[in-house]
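Heads up, one of the protein chains got dropped from this complex, but the rest are sitting where they should.
Order of writing sets the chain letters: A and B. Residues in each chain are counted from 1.
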Amino acid sequence: MKRRYDVVVIGAGPAGMAAATTLADAGADGLSVLVLDEQAMPGGQIYRSIERPGTGPDVLGDEYADGFDLVRALRAAAVDYVPGAAVWQLSGGNEDAHVPRCEVGVSVDGCAHLIGADAVIIATGAQERPFPIPGWTLPGVMTAGAAQIMLKSSCLAADGAIFAGTGPLLYLVVAQYVKAGVRVRALLDTTPRAQYRGAAWLLPQAWRAGDHLKRGLAYLKQIKAAGVQHVKNVTDLRIDATSDDMKTVTYRTTKTGGTMEAAQVFLHQGVAPNVNLSRAAGLEHAWDAWQHCWMVVTDAWGASSVDGIHVAGDGGRVAGAVAAIAKGRLAALDVLDRLDRIDHATHDRLAAAPQRDIKTELMVRPFLDILFAPPAAFRVPQDDDTVVCRCEEITAGQIRAAVADGCVGPNQLKAFCRAGMGPCQGRQCALTVTEIIATETDRDPHDVGDYRRRPPIKPLRLSELAELHAETGYSEDNH
Amino acid sequence: MFTDVAGEERQMITIRFDGRELSVPAGISVAAALLGCDITTMRTTPQSGAARAAYCMMGICFDCLMVIDGEANQQACMVEVRDGMTVAPQQGAPEIMVTEVPS
Partner (left out) sequence: MNGPGPVSTTDVAIIGGGLHGCSAALQLALRGLNVIVVEKDHVARHASGVNAGGVRRLGRHVAEIPLAQASWEMWQTINDLVDGDCRFEASGQVKVAETEAELDTQRQRVAHLQALGFGHEQIIDRETLHGLLPAVAPHCVGGIHVAGDGHASPFHTTRAFADKARALGVEIREGVRVQHLHRRGTTWTISTSDGVIEAPVLVNCAGAWGADMAAQLGEPVTLSAEAFMLMITARMAPFCGPVVGAAGRSLSFKQFANGTVMVGGGHRGTADPATNRTTVDMTALGESARTAVTIFPIIATATIVRAWAGIEGETPDVLPVIGPSQTEENAFHSFGFCGHGFQLGPVVGRVTADLITKGATDLPLDAFRIDRFGATPAEDAA
């Protein structure tokens, strides 16, 4: 790994891989590209462990198989690919001629480095939305994404698990479990009936756009055919520990209610951009009223409000893997254009297909956003005892009390009660906190704002920071 | 109960957890290995001592913080198992390792 690159790509999921391969293939000779991947091998989350499949496409589905070509292309590309790299800082827009426009702080093998670049593409992807219900912090309660990661990376599946929530990923994972022959206790579906009606007018255009809906329907068919109990219109959920391993899930629907037991519960109500890095880098964000989360403000090419930094994929706004690939390509082309490393004709020629892909993908996104919008009751917990900040064990009631006491926003809340100050630095609680304060003060989430994120956005050992040279900015043990 | 769906022989290695020896598949994360052995508590919280385990399995939630090979605050879902590794639950606020002064 060198100290200086033309372009650094952060993340090796679909957007990152697409960006890196486009940079390498379309960029003029001699363009130096670094890909920093926090995982041990490329693929991000959706194509996780694709190079070492224990479970194959027959279980994981066609979408997963789409990733093979991309990963192969990355491995063949003329880029420096560094796995196990935790980025803890990013700055851009540096105008001083003596320093690079952008600087990335990263740790590899317990050693911290500062890397200079003319351009950075953030492709760090999304994270699961928080799912604050009573009992969501109990051991044995995980996200549906976690279930999928266990399946892909470790070939482990939980027998007799309860899945709860809403969203395409939830159905995908249950379908994958069914295909793997694993018993699923139940699917507790929080998608409100009204949202089916609300999304119906978008169905025709969504149906025309690619395979999403067909795949989705196929998953639901498989789930039904396997006899999985699919409880719909769930309005209320709580989880209680009954013994060391077992949990009782209590649910209510619009019509009925009940309880059921399982050792594992998987929750999911959509994904949201993981904004810690983009916030810490000072990029402008906006509240996405469709998806109820923050998104990075960019132009059509992914250029952010900070000179030198582009954002591609679900890390900027959630639009799925196909859109992520297209956005990765467009960001790369725009970077090459700005660095004067591509001619106009090639640039325009290569941009055409990704631009079409995005148009197609965006035809289905509004439908999915409306249909699978996480219900307000599951975004803003009514029960005061529900933990909101998992790290510091701060409850919804404590947050509401702080607001009643004059707290006006998430940053003040930190000082009131330590919410957002734990190791995850707001990743699990920020959205809930912003929406609770918005509800309590009758303001728009955009006005309420977000936690201020600061470096290091991943924990950094003091010794690593200490060994970062003051003069050169580079660690003694340079890799 | 997590069960193996690999459908093929897996290379197994040994790690030590809380004084016991566990046989786990090579190439998976510490968190996955423990879940595969039905270990349900990875840490207890500093505030209330509540038991926690991995939630997101992708380095976001920090609920899988464990003491790995003597070093605290390791995200067990981000660390791959190694033969002979020692893993311990992180109880509350962890003791820190005494080290030499770095040169």
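Rule of thumb we're sticking to: contacts are C-beta pairs under 8 Å (C-beta built on N, C-alpha and C of every residue); 3 or more make two chains touch, one makes a residue touch a chain.
Only a predicted model underlies this, so the values are computations on that prediction, with no experimental measurement involved.
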Worksheet entry | Full-complex contact with the absent chain, from A:Leu114, A:Leu188, A:Val403 or A:Val433 | A:Leu114
Worksheet entry | Contact set of chain B toward the excluded chain (per top definition) | 46, 71-73, 92-102
Fill in: In chain A, positions touching the absent partner
88-89, 91, 105, 114, 282, 408, 412, 415, 421-423, 425, 452, 454-456, 459-463, 465-470, 473
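Basically, only the chains that are shown with their structure count from here on.
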Response to the item:
Rounded to the nearest Å, the gap between Cα centres of chain A and chain B is 23
Worksheet item: So in the complex, which bits of chain A are touching chain B?
Response: 38, 40, 45, 52, 54-55, 59, 127-128, 137-143, 145-146, 149-151, 153-160, 180-182, 244-245, 263-264, 274, 390-393, 422-424, 427-428, 458-459, 463, 466-467
Item to complete: Write out the stretch or stretches of chain B touching chain A in their complex.
Response: 1-8, 10, 25, 27-29, 32-33, 35-36, 38, 40-42, 45, 47-48, 50-63, 65, 73, 77-78, 80, 99, 102
